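Just one protein chain is left out here, and the rest sit where they should.
Order of writing sets the labels: A, B, C and D. Residues in every chain begin at 1.
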Amino acid sequence: MSRKVWTMLLVLTIVMGLGIGALAQPPNPDRVVYATIGGPETLDPHWAYDTASGEIIFAIYDNLIAYDGGSIEKFIPMLATEVPSAENGLISADGLNYTFPIRQNVKFHNGAVLTVEDVEYSFKRGMIFDRAGGPMWMLLEPLLGVDSIEGIAMELTGVENYSDIFVDGEVKDEYKEAMIKVFTDYVDKAVEIDGNNIIFHLAQAYSPFMNILAHGGSWSSIINKEWSIEQGAWDGKADTWWKYHDPQNEEDPLYRVTNGTGPFKLVRWVPEETTMLERFDDHWRGPAHLKEVVYQYINEWTTRKLMLQRGDADIVYVPVTNMNEVEDMEGVELTKGWDTMTNTVTNMPWLLNAEGNANLGSGKLDGEGIPPDFFSDIHVRKGFSYLFPYDTFIEKTVQGQAIRNPGPFPRPLYGYTEDPAMYYEFDIEKAKEEFKLAWNGELWEKGCKFNIFYNEGNDVRKAVCDMLSTYAKVVNPKFELTPIGVQWSSYLKQFLAEQLPMYTIGWLADYPHPHNWAPTYLGSTGTYSAFYGKPYVDWAKENTDPLIDKALKSVDPEEQKAIYEELTKIAHDQALALYLYQPIGIHVQRDWVKGFYHSPVISGLPESADFYYIYKE
Amino acid sequence: MNNRLISVKNLVKYFPIRKGVFRTIAGWVKAVDDISFDIYEGETLGLVGESGCGKSTAALTMFRLEEPTSGEIIYQGENIARISKKKMRDYRKDLQMIFQDPYSSLNPRMKIKNIIAEGLVVHNLLDNKKRMKKVGEVLERVGISANSMDRFPHEFSGGQRQRIGIARALALDPKIIICDEAVSALDVSIRSQIINLFKELQKEFNLTYLFIAHDLSVIKFVSDRVAVMYLGKMVEIAPTKKFFQKTMHPYAQALVSAVPVPNPDYKRHRILLPGDVPSPVDPPKGCHFHPRCPKVMEICSKAEPEFIEIEEGHFVACHLY
Amino acid sequence: MNRIIKKLLSNTTSLIGLLLLLFFVVIAIFAPYIAPPLFDDPYQIVRMTWDIEPRPPGFPMADEMRVVFESLGKQVDRDKALFGTAQGGYDIFYGLIWGTRTAFRVGIITVVFSMLIGVISGSIAAYFGGWIDELLMRITDIFLSIPFLVAAMVLTTILGRGLDKVMVALIAFGWMGYARVIRGSILSTKQEIYIMAARALGVKDFRIILLHLLPNTIFPVLVQASMNIGSMVVTAAALSFLGVGAPLGYADWGQMVSFARNWIIGSPGNAGKYWYAVFFPGIFIVLFVLSWNLVGDTLRDILDPRLRGEL
Amino acid sequence: MVERKQKILEIKDLKTHFFTENGIAKAVDGVDFDIFQGETLGLVGESGCGKSVTAFSVVRLLDYPGKVVGGEVIFKGDDLLQKSEDQMRKIRGKEIGMIFQEPMTSLNPVLTIGFQISEVLKIHYKMGNQEARTKVIELLKQVGIPIPEQRFDEYPHQLSGGMRQRAMIAMALACNPSLLIADEPTTALDVTIQAQILELMKNLLKQFNSSLIMITHDLGVIAEIADRIAVMYAGKIVEHSDTRTIFFNPLHPYTFGLLTSIPRLDLEMEKLESIPGMVPDCLCFPTGCKFHPRCVFATEICQREEPELTGVEDGHLVRCWYVDKVREESKKIGFSRRLSLVE
Partner (left out) sequence: MLSYIIRRLLMLPLILLGVTFLIFCLFSLLSPMERLATYINNPNVLKNPQSAQRLIEKYHLDDPFPAGYIHWLKSLMKLDFGWSSTANQPVWEAIMQRFPATMELVFYSIIPVILVGIWLGVISAVHHNDLLDQVIRVTAIIGWSLPTFIFGLLILFIFYGILGWMPPGRLSAWAQFAVYTGGNFKHYTHFITFDALLNGRLDIFWDAIIHLIGPIITLSYISWAYLLRITRSSMLDTLRKDYIRTARAKGVEEKKVIYLHAQKNALIPVVTVAGMMIIGMLGGVVITETVFTYPGMGYWAATSAQQLDYGSVIGFAVLFAFIMVVGNLIVDVSYALIDPRVRLE
C-alpha cells in the first residue's frame, strides 16, 4: 500500500519536472514585465491623482509639452509644436497668456486625428470635472484663481453650500443662469482656440504653470473629444456641465477606457492585478521598441524578488530596505541615487486641540503631559531638531538611500541648499541647552509626556519615532515620548482634528516646482501648515505668505531662487519641523533591459521606467 | 380498598410531527391516547405493554415531566396537570421516579452523596449536616454502606447503582414512586435482590408504586393490580390474581401466553400474534388492536371499544365483553 | 483525573507534547532571567542596532545602542543577539522569550473567553430549544458566514493595533465552534435519564444546566479548546503577518515572523542568508502549536471515544 | 432426549483472555462442551460470564484485545484455531451461521437487506445476481417476511425489529450451515415478537437440521428451545446437562440460586430467593471456586481450591464441592415436585 503511494508521488514529480522544463518560455524580447505594488485607481486623466494611475496614463496619453529627458526646468514640445516662452512671444509679457501651436497628423489610438478642439475640450472637461480631492485645483488655480469650480458657482449663485444649488439632482431654476455663466464667463474664457493654436488666459501670474502642463501630469493629458462624448463624458455644452462635475467613480465613463496619442494602448486592466499595454504603431514619435508592457501588482516582496531572480519580471519595485538582497543578484542591475520629488518631515503644531485629546497626557506642563501650545516655544522645537540622529537614520534605516534637506524643498529645486549652517545636526548637548531654556526651565525640571505618531505599516516612520523617543529619554529621563502607530484612517482623522503632537508625514510632488512645497509646509493655508494651530497661521500670514506669493508671481528665476532660500532659512531658524530626509530612489532591472533614464517628474520613476525608450537586448 | 392517592382521568399526550417548509404540524404521535386509572394508597399498580405502547410516556406525563396534552391528574384534591411549573415543583418531592438504566440515570460526574442529597437541596429540606445524615441513612437502608457516599457512580455495579437510584427517591420521603422498568436491565441474580428490596420498602414506608415493566412474570410477582396498555390505550386493568386467572382482552391473553416460562414441561396454548405493532402516528381505526386480533369482529374496525368495568375492579376495553 | 494524567504520561506523543509545553511554561516564567529587559516595558523588544537588515546570530550590540542603554542607566548584560536580529535590529532571542508570555496570554485568554461565550449561548440554545435555539443558532451562522481571518482582520483594523484588540477580535469571532459543539453534546446529553431524574426531583433549569449538563458535556469543548490555544496563537500571528496584529516592536511571535516576511529568501547563491530570521520564530510557533495539538489530540482519544469523527 | 448423532463441534479447554491496559481479563477460562448434529445447546449465564466470548472464540471473531490463548475448537474434525484466516472465512457464513442480539446495529445501515443476504450466497456459492435474488426472496419467505420482493430492496431502518431479526436469521441460514450460533437473538425484542422468533427458529432448525448454540440469560427462553444446557459463571461452565435435569434437578448452587430467584408466571410465589453479592469482575476472579463469595454452602475448601467439572449422574456435569448439600436443599423446597405440579 505504502509503496504504491511513494511510486505514484515519484512518477508525478518526474513528470512535472520534465513537463515544466520542456514548456518553460524564454524571456520574450518584445515584452517587459514590471512587478510593483498597488495598481492605478483610474485611467481617467482628470480623475487620476495617484502615482500608479499617473504611470499608466503617462504611457497612454501625451501632453502639450514635456520635460527634456531628466531635466526639470527645460521643456520640449509634444503635442504642441513649440514650447512657449517670453523670448518666442508665446507667453505674454504679463505672464497671463500662454499660446500653444498644435501638432498636425497626430493620431489617437482609435485612429482619429488630433485637432485643436481636442485640446480645448481636454482642459475644459478637466476644469468642470474637478472631482472632490482630485488634481484639477492645479489648473483651476492659475486659470480661474480658485481651487474648485464649485467656488465660482457658489459665488455666482450666492448659496452657502454647493449642494443648495440643486434639487433632486437638477439645478434650481433660479440658479440656472448663474450656473451657465460659470462656464461661459470663466471656464470657456480661460482656454481659447485661435486657428491652430490654443491660448490659455491665466487669472494670475503663475510661475509653475508650464510645469503643470508638462508631460507627467495626467491632469493635462490630451483626450479625444468625439470619442469622449461617445463614451458618455461631458458633451461640451455650457448648460450641462454640472451633470459631469464630480461624479461617482463608477459614473465616470473614462475610468476604464482609454484613447490617447501615447506610445502604448491599453489591452487589459484588472485593478490591483495587472495592466497590459500594447505598442501603438501609429504613435507620432514613431513606434516604441517594446511590443508589450505588463504591470503586475504584487504586494509580496518575496514574490517580486523571486520573479526578478528567475527573470519572470524585468523591472521590479524594490523597497529600499531590501536593496541589499538584489545587489549581488546575477543578471540584475541596481542603480541608486536617483532624486525623487518627495521629502519626509516630522511636524510640531504650535497649538493643539486639547479637547478629548489623550495624546497630551495631563494637558499641562507638570511632567505628566504637555500643554496644548507646547511646541509654540521655539526652544522646544530646536531641542527636538538637535535630538534626531539624522546620519545614523539615513545610514542604517534607509540604507543610505536618502539625503538631508535643510527645509521643505527637495533637491534639486530652488530652496535646497547645502550650506551647513542651515542644517541641524544630532547633538545631545545642544538639545539639552535648548530644552533647559524652554518654558523658562520648567520643562527641563518637570519633564514631559506625550504620544508621537506614525502611520501603521510604515516601518521607516516607526523607526523615526523610536529614535526620537529613545534619545528624548537619553537627554532627560523625564522626557517620555510614546511612539504610537495608528491606522492611516485615524492618523488622518486626528491630523485633521489637530490632535497629533508630533507626527511624521511626507509630501509627494505634483509638479517639480518649489511652489508645490512652500504653501504646503509653510503657508497659512497649506495642506499641513493650516493645521499647525491658529498661532502659526497668524504668524505665517505675516511672515511666509507674502514671500510665497511673491515667488509665485515672479518670472525671474534668480529672484525665485532667492525667495525660496529665504523661506528655507526661516524654516531653519524657526525650527518649524524636523526635516528628516529626502529619499533618493533606486531602480532595479534585469540587465537585458536597456534605455532607462530617470526623471523625477515621471510618476513611478525611478522604480519604473519610461517604456517608450525601453528595449531589451 | 384504600384511598385513591392519585387519579388519572382522560390523560392524553400527543407529540407533534413537524414537517414541511415552515415546520408545520403534519400529524401527531399519539403516545398516550385518553387513558384513565386510579392508584390507591399503599398498592402496587403494575403497568405492562410492549415497547412503544406509551407506558413510559404515561408515567412521565403523570408527573408532568412531559406536559400533558389534555386530561386531569388529581393528586391531593388538586389537578396537577393544570398548576404552574413552580407550584408543581413543590409536589415533586411526593412524586418520585426510579428509572430503567442504572448506568445513565446517575450523573457520572456527581458524588453519590450529592446525587442523593440533591432533592433535599432543591426543596430546601434540612440543613447540610442533617442532609448528610439522611443520605447515610437511606444509603444504609438500600443496602449500601454509608462510607461509600463520597464515591462516584462508575465505581458501583449495576445493582448497586439501582439501589442508589432508589435511595435518591427515598431521601425525599415520597408518597408514590414510579418504577419505570426499574429491574429490566439487571441480571437475574441481582434483579431478585432489587425486587425484594422494593417489597420491603413498600411495607416499611407505606409506599405506593406504579410499577412499569414489560416482563409479566415480574409484574405478577410485585403488583396488586395489573394494567395493560396497547398503542396508547389502556386495554385491561384488574387485580393481579383475577388478571392471571381470567385474562380477558385478546391482546393481554396473547401477551400472557407469549411469556417464556423457565419450565421445559410447561405446556400452554401459545397465541402467536401476526405482524408488528402499528405506528402510534396513525393507529388503526376502531379498536387499535383489531388488525392483529385473533378474535376480530366486524365492529372492531369501526367502533372504539369503551373501557368498562366488567367485574368488580376488572376493566376491559373490548367489544367481546 | 488521575487516569487522564496517567494516560497522558504513558502516551509517547502526548508526553512529547507535555514536555514541549513544560518547556514553554518554564521560558514564560523565567523570561526576566533568561532575557533581562532593557526597556521599562519588558515587552518592548530590545534593539541591538538601528539596522533594518537582519543580522546573524552572535551579532554584538551596536555602539550607538549601547550608549543609549547605558545613558538610560541600564546594565547591558547580554551584548550579543543569540539568535540574530530581525528586521529593524530587534533581538530575535529576546522577542521569542518574552513572546512566549504573549503567546500564552493570547492563547489562553482568547480561548477562555470565547469558550465562555460559546458555552453559555450553546447551552442555553440546546437546553431551551424552540425559538431561542433557532435564534441563537442563526446568529452563530451569521458569525460563521464571514471567514474567521477576514472578520478578525476587519475588527482589529477598526479597533486599532494592539494585542488587546487582537484578542477582542479573536474572541468575537471565535466562539461559534464552542457553541455548536456544546449544543450538540447537550442535545444528546439532555436525553440522558439522569437529566430526567433531576427534573423529577424538581431541580430548576439553570441548576440542571450548571450541575448536570455542563459537567458532562464540557470535556469535548475543553479538548477543542486545548487544541485551539495553538491555533489562536497562529491566527494572531497571521494577523501580525498581514500587518494588523501586535504593535510594532512588541514581543510577539507573529510579529517576529512578519519581520522575517521580506527576508525568507536570502540573496541568490546564499539562499539561507537570513535563515535565522524565519527559522527561530517559525520553530517556536510550530512547536507551541504542536505541543497543544499533541496534548489535545491524546486528550480527545482518552476522554471521549464518542467524539471521534466529530468536529 | 434427542437421538445422538454426529458430533459436529467439540470444544476443549478453550481459554480466551483480553489483554487490557488494566491487566489480563480471563473472560473464558477453560470451557469444554460439544454439540451434536441437530441439537440445540443453551449457553446460560449472567452478563460478563463469558458466554458470548466463547461463541466468538469459536468463529474467531474476537474484538481487540481479545485472544484465544489455549484449547481446541474441533469443528467437523478440524481444529478451527489452527486454520488460516482464509480457511476460516470459508467456514464462516457457510458452515457456521451467526445471529446477533441487536438486529438494528448488526445490519449494515447503508446496504439493502437483499444485498446483505445475497452477499453470503455470492461469496460462498459464487452465485450471480439474479440467481442470488431468487434464492434470497425464497429465504425471506421462509423466515416469514411478507412481500419479500419489496423488502429485498429496502434498507434495515425501514424494517421493524422483528423483521430485521428475521432477516438476520435468513442471512445466517442462507448457506444451510450445519451450526448456528445465536447470541441473545430475542433479548432486544418485545415479548410477542420474541414468541414469533422463537417459534420460527424452532421450525427452521427442524427444517434445516442444523445445530444451534443458543446464548441467552433468559431461562424461560432456554427452557423452550434448548436440548441441553450449559450454565456458565465467571468464564467457566459450572453445570452442564440436558434441559429437564437442569431445571428440575439443579446441582450447582448457582443454578439453584438462579432458578429460585426469578419471578415466574407458572408459580405463585411469596418471596424471591436471591443470590447475595454480584458477578465478579473478570479482571480479578476470587480464588478457589469462583462462586464461593456468593455461595451459602461455601466452606474453607471452596475458597482454597477450585472444583473440577465432574459427572455426578449420567451426562450431568457439575463443578461443586457440595453437590449433595445442594441436592438436599433442592429437595427440601421441592423443586421438581413444585415444577411438575403446574397444570
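Operating definition for what follows: a contact is a pair of C-beta atoms (placed from the backbone, for glycine too) under 8 Å apart; a residue touches a chain by one contact, two chains touch by 3 or more.
Everything numeric here is computed off the predicted structure, so don't read it as measured data.
Engineer: With touch as defined up top, name the shown chains that contact the chain not shown.
Structural biologist: Even though it is not drawn, that chain still touches A, B, C, D.
Engineer: Of the residues A:Val294, A:Leu334 or A:Ile570, which one touches the chain left out of the display?
Structural biologist: A:Val294
Engineer: Who touches the missing chain here, A:Asn110, A:Asn196, A:Asn249 or A:Asn440?
Structural biologist: Going through A:Asn110, A:Asn196, A:Asn249 or A:Asn440 one by one, A:Asn249 is the residue touching the chain not shown.
Engineer: Which residue, A:Ala214, A:Leu306 or A:Leu352, contacts the hidden chain when the whole complex is considered?
Structural biologist: A:Leu306
Engineer: Which listed residue (C:Gly162, C:Gly184 or C:Gly243) would be found touching the missing chain in the intact complex?
Structural biologist: C:Gly243
Engineer: Mind pulling the chain A residues that touch the left-out chain?
Structural biologist: Residue positions of chain A that touch the missing chain: 1-2, 16-17, 19-20, 23-25, 28, 31, 33, 39-42, 49-50, 132-135, 137, 147-148, 162-163, 246, 248-250, 256, 267-268, 270-274, 276, 278, 292, 294, 296, 298-300, 302-303, 306-307, 309-310, 312, 487-493, 496-497, 505, 507-508, 510, 525, 527-528, 530.
Engineer: List the chain B residues touching the unshown chain?
Structural biologist: Residues touching the hidden chain, for chain B, are 19-23.
Engineer: Against the chain that's been left off, what residues of chain C make contact? List them.
Structural biologist: 13, 138-139, 141-151, 153-155, 157-159, 230, 234, 237-238, 241-244, 257, 261, 264-265, 271, 278, 282, 285-286, 289-290, 293-294, 297, 305, 308-311
The rule is simple: only the chains that are shown with their structure count from here on.
Engineer: Going by the touch criterion stated earlier, list every chain that contacts chain B and also contacts chain D.
Structural biologist: Of all the chains present, none is in contact with both chain B and chain D.
Engineer: Name the chain with the Cα centroid closest to the overall protein Cα centroid.
Structural biologist: Answer for the innermost chain: C.
Engineer: Between what two chains do the most C-beta pairs come into contact?
Structural biologist: The chain pair with the largest number of C-beta contacts is B-D.
Engineer: How big is the gap, in whole Å, between where the Cα atoms of chain A centre and where those of chain D centre?
Structural biologist: A distance of 92 Å separates the two centres.
Engineer: Can you compute the centre-to-centre distance for chain A and chain B, using the mean CA position of each chain? Integer Å is fine.
Structural biologist: Centre-to-centre distance between chain A and chain B: 87 Å.
Engineer: Which positions in chain B are in touch with at least two other chains?
Structural biologist: Answer for chain B, listing residues that touch two or more other chains: there are none.
Engineer: Chain contact topology under the given definition, line, ring, star, complete or other?
Structural biologist: Graph shape, chains as nodes and touching pairs as edges: a line.
Engineer: So in the complex, the part of chain B that touches chain D is made up of which residues?
Structural biologist: Per the touch definition, chain B meets chain D at residues 50-51, 157, 159-160, 187-193, 195-196, 214-218, 220-222, 244, 254-268, 270, 272-273, 276-277.
Engineer: List the residues on chain C that touch chain A in their complex, please.
Structural biologist: That would be residues 47, 49-53, 64, 67-68, 71-73, 87-89, 157, 160-161, 243, 247-249, 261-269 of chain C.
Engineer: Quick one: in the complex, what on chain C touches chain B?
Structural biologist: On the chain C side, the touching residues are 192-194, 196-204, 207, 211-212, 215-216.
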